[in-house]
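In this view, the complex is presented without one of its protein chains, the others remaining in place.
== chain A ==
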Amino acid sequence: MIMSEGSMAVVKPEMKSYIWLQTTDGSIQQVEEEVAMFCPMICREVLQTGTGSSKNYAIKLPQRVNPAILGVILDYCRFHQVPGRSNKERKTFDEKFVRLDTKQLCELTSAADSLQLRPLVDLTSRALARMIEGKTPEEIRETFHLPDDLTEEEKLEPLRNMTDDPRIRLLNRLYARKRKELKEREKLKVNVEVEEESVDERSVDDLLSFINGGDEDSKGVRAPKSKKKNRRRKDQTGDSSSNNGDGSHKKDIDSPHTACQNGSVDDVSGPSKTSKFQDSASTTFPSKSDFDDGDIDDELDPAMKEELDREVEDFARRLNSVWPERMQEIPSLGQERRVLPVSVNGNGSLERYT
């Protein structure tokens, strides 16, 4: 066990002092004093309670320290407690030291934390952080074997699932998607009606031009600038380069009249600024097409509307069932939360949660 420099070699074994450590499984180890004292927790125990001087009075280590990981930690201490090492040497050692798998790294972080060995905690935490950085949630889950227990809608836009309005937006998106599908079905039947459509949305454009050969239909699609202006009006910053979805989001909420009460929904959606948040992670989210459809839903016949509403209601109920637990998890989410909790009543209307 003597790993010391040349000068120490002449010291007789019985002259060296040892500290006795006991791990939770009952096993007791004896460790060179200067190595063990490198851990603040052990140091404190020795100085304050006088334990550790013999096998019978071994220092009881915290539960998170098992014998194997203790060995690793002691290797670390053994290297770093030698005063003469250069910074470069220490750095090189550290870099090699943290080449461990995730399981060991986590154990090591936990154990080092319970021994209050701050430099090692920082070293392993940084290593873990490096393993998280730059990865997608799926990749991180794979690396660390995390359970995949979030619902699909919660995973849809990771960066946005921080408040509760995404649920509402999700609802609306579902509306819009459904509406679009129904509309397209209609359009396939009746070409003439297309000219009256106000959609100047690209994906719908593409779809129509593909179907209709891109002649008068596409023109019809491009024509209604007025609708576009409506949307812009709602857009607070007036930034025309941002997604079309901004203002139309508000319109979207207003449109399914039978299903929502305007007042509460407005509260829920917050300022139209929040709608931009949704658009931001647009890589995963087909934003544009959905919102524009909000303009034309009054052209759907009531039957289809009903069908839509029923679907949305189902979905909302599903969401709502998870809602109460969620509420308990978040005692306070920041100081300026403007989103008020919402529940969906039995009749399908959204009301403020009380």
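Criterion: a contact is a pair of C-beta atoms (placed from the backbone, for glycine too) under 8 Å apart; a residue touches a chain by one contact, two chains touch by 3 or more; residues count from 1.
The definition used in the following text is that contacts and distances are computed from a predicted model.
S.K.: Missing chain's UniProt protein name, "Coatomer subunit gamma", "G protein subunit beta 5", "CIB3 protein" or "FBD domain-containing protein"?
M.R.: Options "Coatomer subunit gamma", "G protein subunit beta 5", "CIB3 protein" or "FBD domain-containing protein" considered; the missing chain's recorded name is "FBD domain-containing protein".
S.K.: Applying the definition given at the start, please give the residues of chain A touching the unseen chain.
M.R.: Touch with the absent chain occurs at residues 102-103, 106-107, 109-110, 113, 121, 125-126, 128-130, 132-138, 140-142, 144-150, 154-155, 158-159, 161-163, 237, 239, 241-242, 273, 276-277, 279-283, 329-330, 332-337.
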